[in-house]
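These notes concern the structure reproduced below.
Moving on, here comes chain A:
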Amino acid sequence: MQKQQEKHSKELKKCRVLGPVATIFASSTTGSWRLERPVIDYEKCIKCGTCERFCPTNVIDVYKDRAECVVINYDYCKGCGICVNECPSKCMKMIPERGEE
Partner candidate 1 sequence: MMVFKMLDGNEAAVEAMKLARVQVISAYPITPQSSISEKLSDLVAAGELKAEYVRVESEHTALSVATTAGLTGVRAATATASNGLALMHEILSMTSGNRVPIVMPVVNRGVAAPWTLWCEHGDAMAQRDMGWLQFYCQNVQEVLDLTLLAYRVAEDERVLTPAMVCLDGFFLSHSMQKTQVPEQRLVDDFIGPYIRKNTYIDPDDPMFCCDLTGSDEFTEMRYQQKYAMDNSIDVIEEIENEFEIRFGRKLHIVEGYKTEDADVVLVALGSMCGTAKYVVDKMRQEGKKVGLAKVTVFRPFPVKQLKEVLKGKKVIGVFDRSAGLGGQGGPVWSETSALMMNENCDIRNYVGGLGGRDVTIDNIEKIYNELLEIKEGKRTVHTEWIDLKENPMELRQVTKNV
Partner candidate 2 sequence: MISIKFYGLGGQGVVTAGKIFSEAISLYEDKYAITVPAYGHERRGAPVNTSIIVDEKPVLINSFVYHPDIVLVMDSTIIDKDIDISQGIHENSILVLNTEDVNVVNTYKKYNFKEIYYVDGTQIALNNIGRGIPNGSMLGAIAGTGLLTIESIEKAIIESFGEKAGEKNAKAAREAFERVKKM
């Protein structure tokens, strides 16, 4: 249904409306807020998916079949650190945004 929606939105003509309404699905690049960023020690990662599940911005993907199994979309990651705090194998840590890895 969602795909259908996206398709429709391209097909339909725009019409003018009055009053307050939002008709664009958009995002701000909240990644720029970050003071610290989460980094992953892939050696220690058990690919449990805890970080993915608890990420409030929903920007973590865990791939069981990849060596770099945790992918974070830093465009939106606000650097809250919940992933690091919840990680059961303690394979993640926060590092200063402008520091060295």
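Basically, contacts are C-beta pairs under 8 Å (C-beta built on N, C-alpha and C of every residue); 3 or more make two chains touch, one makes a residue touch a chain; residues count from 1.
In picking the candidates, the idea was that all candidates are chains of the complex that A comes from, given by their letters.
As the structure is a computational prediction, the values presented were derived from the model and not from experiment.
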The sole candidate from 1 or 2 in contact with chain A in this complex is number 1
Within the complex, candidate 1 is touched by chain A residues 5, 8, 17-23
